[in-house]
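One chain of protein is taken out of this complex; the other chains stay put.
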């Protein structure tokens, strides 16, 4: 379905852009954690490709795309080189990086949902895997860097909700048979804009009801 | 074999109960770690479904049951909602939660072993995957919460041993061709009771021989 809906080369280019910006965030975290150049490369690869790799293992698409497309493998290394030499400059344009990261989030939740559905999963499972595609790389990045995944922390701006909304729109479009390049782009754009708004206005998810402060804040 | 041995709807109900109590433990840890509501949901899903997901990926049962059965996916969300609104009450009945968790442990080590054997693995590998099914979700929960898995810590009551015993009994029953609903229930019950006793009497596993206290206790 992905192949019919979209021009393959357009889709591939978008994919590479998404991988690139995710990889940038991985490499930047590696610099902050004081890792060496291989640490940068590993976190860049894991952040860029981890979500899709998890999805492909679950749906049985082996070998996963991360290992069959040379461009997917090389793109994070490009991000590594960039951050290695220019990390102060990249840090300075963190706002721009965040915008691209939001674009990657929107793109991956849509692509992930469609690919999972192509492999015969139910709509709910497909949307879940769309979410996992979008956020999985970041979770693996944080686990490897020995931090609580920022996805799960209450003091970070909403990240999962935009991806959930995007994946849900795609699932609904499939359900009502109106999935087109236009509606797919709409879903990705909604996720993208929601993430931008969440960063702009510091939208946060609630913690558990009546959360008492008897536990040390971390 | 699972289908022949057990009434499918009984087995499914037991599965959902096991997933539910595991998910409760995941959501409670998320509350203690001060995560937001998505953190609760992610840890609930991972704890409830992670062990079975790992087993299914290893035996090649893709897509894994966690992604093909809507009930499996929704049950942890129910646990999340419960903990989100009522976590002080749930904490207060921690003892009851622990009993259910022990029941889940007994059930999952038996079901995991049988399912792995159904997919053609050897008896030793099947018992190992039964153990992994029972304890895998908890290990993933602790890794995501950035803690040393409580399974591995010497200052926690025995958790792996009951599951190992249960899985081994099942493997022996298969070996001697006496696996029936009765012997399977027996194996699950033994694991369940052993875990209850381990909690009641604080049974612990030994640390390495002659463990000297030159290392900082953590």
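To keep things simple, chains are lettered A and B as they appear, and every chain counts its residues starting from 1.
By our rule, a contact is a pair of C-beta atoms (placed from the backbone, for glycine too) under 8 Å apart; a residue touches a chain by one contact, two chains touch by 3 or more.
Keep in mind that this is a model prediction, so the values were computed, not measured.
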Worksheet item: Out of A:143, A:172 or A:197, which touches the unshown chain?
Response: A:143
Response to the item:
The missing chain sits against subunit A at residues 30-40, 42-43, 53, 57, 62-64, 67-68, 70, 73, 83-88, 143-146
Worksheet entry | Footprint left on subunit B by the chain that the document does not show | 57-60, 119-122, 124-125, 128-129, 139, 143, 146-149, 151-154, 160-161, 204-212, 215, 217-218
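Quick note on the criterion: only the chains that are shown with their structure count from here on.
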Discussion item. Taking the mean of the CA coordinates per chain, how far is subunit A from subunit B in Å?
Written reply: 29
